[in-house]
Structures are given as structure tokens and as C-alpha cells.
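With one protein chain removed, the remaining protein chains of the complex are shown where they sit.
Presenting chain A:
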Amino acid sequence: RPVIHAAPSVRRLARELGVDIAQVRGSGPAGRVSEDDVRAFQKGGS
């Protein structure tokens, strides 16, 4: 499993929204994934 650079609560949010966090490109330093990144990815619908 690849290492996901996201806080535990962000990873949980992704699961709740049905988003595969491994697909989300992080906008933070060192590619960290934020809650907004997860929500934007979901809205993008891809």
C-alpha cells in the first residue's frame, strides 16, 4: 500500500465520501492531502 501523506481525519473523510485517497493529488507541502483536496477531488467527479 502506498504511503498516503494525509492526516488520519483526512483519510477518514475520504472514506466517508467514497474517495480513493491514493488518487488525490495533495496541494500541501511535500504533497500533503488536505480536507479541501479530498472534497475538490470528489466534486471533480473523476
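In this text, a residue touches a chain if its C-beta (ideal position, glycine included) is under 8 Å from a C-beta of that chain, and two chains touch if they have at least 3 such contacts; residues count from 1.
Here, contacts and distances are computed from a predicted model.
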| item | value |
| --- | --- |
| Protein name, per the UniProt record, of whichever chain is missing from view ("NADPH-dependent glutamate synthase, homotetrameric", "Energy-coupling factor transport system ATP-binding protein", "Na(+)/H(+) antiporter subunit C" or "Dihydrolipoyl dehydrogenase") | "Dihydrolipoyl dehydrogenase" |
| Hidden partner interface residues of chain A, rising order | 3-8, 11-12, 15-16, 29-32 |
